[in-house]
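The structure follows.
Here the complex is missing a single protein chain, while all its other protein chains stay put.
And then subunit A:
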Amino acid sequence: MSENRLGIAKTYKLYVGGAFPRSESGRSYPVNDSKGKFLANAAQASRKDAREAVVAARKAFPKWSGATAYNRGQVLYRVAELMEGRREQFVTEVAASEGVQTRRAQSLVDSAIDRWVWYAGWTDKIATVLGAANPVAGPYFSFTVPEPTGVVAVFAPQESSLLGLVSVVAPVIASGNTAVVVTSKERPLPSITLSEVLATSDVPGGVVNILTGSAVELAPWLASHADVNALDLTGAPTILRAELERAAAGTVKRVLRAPSAEPDWTKQPDISRLRAYLESKTVWHPLGV
């Protein structure tokens, strides 16, 4: 029976504003596994999809950044629970995309889920660690509090399809930013499954927007977009990076530089990625009477 059954080839869509639209351009491209065998079709996002994603991320920003840190932590923890529920699917996709053995894929998926939980735990601790009550010589209080930067355009790693993705997306949203993520072009399937996880979780629509397609095509538009506040170059095409930084300077974006070779994502991270998308606000308070 199962040998005779016709396989269902999937054509996936983008994830923008909590919905799954097709690319405005109508394009899609075949995704192959590491040996060149066809897996599925993925939508190929155009610059207009990127524009829509930024609009969605901007719209989601006030509510997400205004949510209490505790609430954000709960929402993110719930995402990790849902990822756990889809563990088998992630393992299959990671194994096929990255060409690793099942055992190694399992370990990568588990690390990714743990990474998500780790960042979820940071949401209500980051203000204490990075904020301060500054000593001043006068009848004032002076406080420094970290605040989210805004909309962050993230170029996800091209090699590490799930652990790398989680390692760059989770810190962005944990600190209260919203994200427009351009995924790995050759290995987008785990990111598409992650978008399905996010859609069924409590993360409000628009907080994470996932665009599959070519970073080469989308990067210049996101780097120059005046409504994007920060840029993560981790998975951006190496030859374009200088140009992207130049374009980002036009509207004074924060740019997170990255080495062109991907780091070892299994290594336990520090909070540098959380800090990268936070701005410090210092407030002077006269002492109460």
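Here is the rule we go by: a residue touches a chain if its C-beta (ideal position, glycine included) is under 8 Å from a C-beta of that chain, and two chains touch if they have at least 3 such contacts; residues count from 1.
Note that contacts and distances are computed from a predicted model.
For the chain that is missing from this picture, which UniProt protein name fits: "Sarcosine oxidase subunit delta", "High-affinity branched-chain amino acid ABC transporter permease LivH", "Deoxyribose-phosphate aldolase" or "Gas vesicle synthesis protein"?
Hidden chain identified via UniProt as "Deoxyribose-phosphate aldolase".
One chain isn't shown here. Among A:187, A:225, A:241 or A:273, which residue touches it?
Checking each option in A:187, A:225, A:241 or A:273, the one touching the absent chain turns out to be A:225.
Any idea which of A:14, A:40 or A:54 touches the chain not displayed?
Result: among the candidates, A:54 touches the missing chain.
When the complex is taken as a whole, what residues of subunit A touch the one chain not shown?
Subunit A touches the missing chain through residues 51, 54, 58, 221, 224-228, 247, 250-251.
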